[in-house]
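Notes follow the structure.
Complex shown without one protein chain; remaining protein chains in place.
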Amino acid sequence: MSTVARNGRDLRLPFVAVLAALAASLPWLLGSYELHAVIVALTFLLPAYGLNLLVGYTGLLSLAQAAFFGIGAYVTALLAIHFQTPFIVNLLASGLIAGLIAFPLGVPALRLRATSFVMCTLGFVIIGQAIAKNWISVTRGDMGLESIPRPSFPLGPFSFTVSTTTGFYYLSLVIAAVATLAVWLIVRSPAGRNMVAIRENETLAESLGVPAWRYKIIVFMIGAAFGGLGGALHAHYLTVVTPLTFQMQYSTTMLVIVLGGGPGTISGVIFGSFLFVGLSEALRVAPELRMIAYGLCLLAIVFRFPRGFAPLIDRAWRWIGGER
Amino acid sequence: MFWTLVEQVLNGIVSGSVYAIVAVGMTMIFGVLRAINFAHGEYYMLGAFGAWVAVEYIDLPYPAAVVIGILVTALIALAVGWLIMQRIVGATAETGVLATLGVALVLQNAVIFIFGGSYKYFNGGYIEPVTIFGFMLAEQRVLIIIVCVLVFLALEAMVKLTWAGKAMRAVSQNPLCCEVVGIDVGKVVLQTFALGACLAALSGALTAPVNVTVYGGMGEIITFKTLPIIIMGGLGNVRGTFFAAMILGVAESLVATYIGLQYRDTVGFATLMLVLMWRPHGLFSTRARF
Amino acid sequence: MAFHIHRRSLLAMAGIAGAAAVVGPARAHRAEDGTIRIGLVAPMSGPNARYGSFSLRGAQLAAKEINDAGGVGGRKITIIPGDSQGTPTEGVSALRRLIERDKVDYVIGDVTSGVTLALQPIAEEANVLLLNAASSNPTITYRAGKGGMKWTYRNYPTDEVRALVVLKYAAEQRKLTKFSVLSVDSDYGRGAIAFTKKYLPRFNASIVTEDYYKEGEVDFRSVLAKIRDSGAQGILMYGLADTTPIIARQMIETGVAGKLPLIGNGEFNAEVTIKAAPRALEGAIEAAAWLPAWDNPRSKAFVAKFAAEYRESANNHAYVHWETTHLLAKGVAAAGSVDRLKVRDALSSIKYESAMGEVTFDDHNQARLPMVLLQIENGAPSIKGAVSGEIEYPRT
Partner (left out) sequence: MSAAPLLEIEGLAKSYGAVRAVDGVSLHVDHGEICGLIGPNGSGKSTFFDCATGLSQPDSGKVRLDGLEITGWSLDRIAREGRMLRSFQKTVVFSALDVEENLVIAGQMFAFPNVASTFGIGAAARTRVESLRIQARELIAAAGLWEVRHMPAGNLSGGQQKLIQFASMLMPKPRLILLDEPMAGINPKLIERVMDSIRYANRELGVSFLVIEHNIDVVTSLCARIVVLDQGRKLAEGTPEEIVVDQAVREAYLGG
């Protein structure tokens, strides 16, 4: 990289070390409310990652994330309550089942063009809520499923249960870190490159042998699986699941995180998740004006940073790296 | 049995008329902007609220209140259109989604902030029932059906006969060419947007008497009802939207009768999905815009 | 090189500033000005704000009254709102902030049961009193008090007693045995009907059609036409206050009014509702925990004050939050301390004189609330009896 103008030593490694140390020591730095907000941000990060694979990498705008979030939450709740399965099983089963359910939904939906596809995915949330409300024998309808146990890990003599906010923070952090690694591997793989090709120009990609349709359905399923994981984590955290989990508001929150943060990048979505959850919490200082201010911030971000914060993060990263 | 069916179809047409007036504005806005307007229901809410303020605070008679509701909405829509919607022209779909979501949040919660979030009772309108062909319905509903038909006739005439209408049609077909031939796209977008918002406001002000209560958050449900209609109607297609709204109204009515009211809100999206599986581009052509 | 150092120190500064920013407020202590801080978790923005708004105004009115009368043992009361938007996630965030940042002493909330269920464990963990005033999900008290969650109290009727009383009156006094259900699609509407079904055989009654409407629904013509032709003798409706006038008006439109009475709960007795559709509400039967027309000076004063203060008429949500705030203040006064544990114990043994009668809490921290059974006669509510009953808790 001799061509790059340098202005100092590469501080990326120390910077990451500081970040990691900060992440590890957060429970000592923050009160439980702030830590809770961080947990929410980490939880929403999972479905946001899934959505990012869809909209940011493959170019499919979807509002279905809340549906898969809800499916994941119900799967984990039902397993935990009826079969007392360990947390890790619930988590993986939620992701898997959400991913599998995405297949029959995705096959007809993905045939549609952009706007119709968006509406179709919106329908999944609304119909999902109707099912949660009316399939009473399984979901208990509006009564909801409560007392979902805290995550526990039966590891022989080392079994432990995560019950405190701090414990949950570390659990979310580990899950989010694993998810980040998984997403990173996906987008760095040849498949990730093909996804970007489909986003950029589907016909051109197909003319080069890329089976766009298969990729789209696979990415839709992966995205749903991430949504399911997030729902499962959230259900164990809140300990209740009600039809309210199938809520448009969750879908739009995730969309705001991805599109506002920086679609097609991992750092942008992480930033977006903390930014928008943080913004929503910070604005609680003025309860009456909160959502008005949130809407105005959203508008400002859309027009000031139309491509999200990814370019900004990229510049900061290079600057820390010592490039001019 | 047969008369039940006839009555339920009529009920469907009544609610379809309400949807149609809101949806046609949204579909026209989509035509020129290529953006789904997630804030469209908020203009319906503004229309109803404007009328409520006129009745409650200024003691105006109902017809004047309707006019006030539309005027207030028009002013707000012009401001929003000038500040925000014009910037969406040519931007990505993502920008449109985020921006309109932001507008929805601001409008909805601004009304809640100013008037309080509680529901208000709407006094006014023509709510006495009349009997037509053996069916009873409120006079106001008859009015809604008539207004709906008039609105669609007027729109058809406008896009065919007036210069402004032709410009709208042109922009919805190809904004780039319009720039070339000297049509001010920004102006057309603003006009169309304001017109669409006013139609939503008209629907809101007209239905307020039969819906009795109005509140700041009432727009959202309308937005979600309208979305499947404009897709089924063929995005940007005025006539298609009319029929799609009627189909949805009737389908909802029949589902409420024969299956259960609790499934009513899923009807729109379920119908939409079935229709799209059968015809991926909607029931009506998207080419025949306006 | 100068820039290099500058850059590094900038990074360090940013790090410290960031840490300080997050640590600072968390370590801040509440101002010891002696006020009693009550958090109120309710939906205050978005579509559900139409319920939260009444709650907040009710609670604030109560706080104002208490403060004007000199406060509780000389201490003033402040209501600190926390917006839940009607979603569990936001509700939990709001509650945690109230506890952690705003250092509230007690919390009242939420309206939505799904949110309240999520709030319970948080309150339990933080040892903060959570006094619910408007959620109907029976699980909330099944698992409160003896059920395990010591810090949850509910000053809101359970629908079991209500459902039984209403059904009994309709069947025995009005000889109605065939019903159509038109309730709100929530734990309240569905729960009340579930309890009703439990008691149907006792009165040889049956349900002929069953429909639930979504919150915010405005079109009932289809379902009312179906009910009209179904052979039902009455409409079982456990609904929302803002929807009752809509349904009532459409009952007139569809020719149901005057033939099938509304039976259940949903502020059938409110003046505005009756005024909207007098013909539809004539003969309606309702079991209400409160009614604006209740002949009690305290209640009358509340209605008048609320209307004067906010330019709108009080509804049930406003009343229960108003009354619950007063109840909580009485609890604090009885405890003689703001200490949460003492106040909790005081609530468990309180005998509170509400506008409707005496309120006490059972061992599940569920209020035994007086309710009245009323019937709309000649456009005005006519009281048919007082109701009170013990709840049958499921054996666990």
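So that you can tell them apart, the chains are marked A, B and C in the order they are listed, and the count of residues begins at 1 in each.
By our rule, contacts are C-beta pairs under 8 Å (C-beta built on N, C-alpha and C of every residue); 3 or more make two chains touch, one makes a residue touch a chain.
Because the structure is predicted, anything quoted here is derived from the model rather than measured.
For the chain excluded from display, the touched partners among the shown chains of the whole complex are A.
From the options A:Leu185, A:Ala300 or A:Ala316, the residue with contact to the unseen chain in the full assembly is A:Leu185. The residue from A:Val196, A:Ala282 or A:Leu296 that touches the chain not shown here is A:Val196. Touching the chain that is not shown, out of A:Tyr49, A:Phe124, A:Tyr215 or A:Tyr237: A:Tyr215 (per the contact rule at the top).
Seen across the whole complex, the unshown chain contacts chain A at 185-186, 188-191, 193-194, 196-197, 200-201, 203-215, 218.
Just so we're on the same page, only the chains that are shown with their structure count from here on.
Along chain B, residues 108-109, 262, 265 each make contact with two or more other chains.
Residue positions of chain A touching 2 or more other chains, listed in rising order: 133, 288, 290-291. Interface of chain B with chain A (complex): residues 30, 36, 84, 87, 91-95, 97-99, 101-106, 108-110, 113, 224, 227-228, 231, 235, 262-263, 265-266, 268-270, 272-273, 276-277, 280-282. Taken together, the chain C residues at the contact with chain A in this complex read 3-4, 7-8, 11, 15, 18-19, 22-23, 25-27, 44-46, 81-83, 85-90, 92-94, 96-97, 99-101, 112-115, 117-118, 121, 126, 137-139, 143, 185-187, 190-191.
For chain A in complex with chain B, the touching residues are 55, 61, 108-109, 111-116, 118-120, 122-123, 126-127, 130, 133-134, 248, 252, 255-256, 259-260, 263, 288-292, 294-296, 298-299, 301-303, 306.
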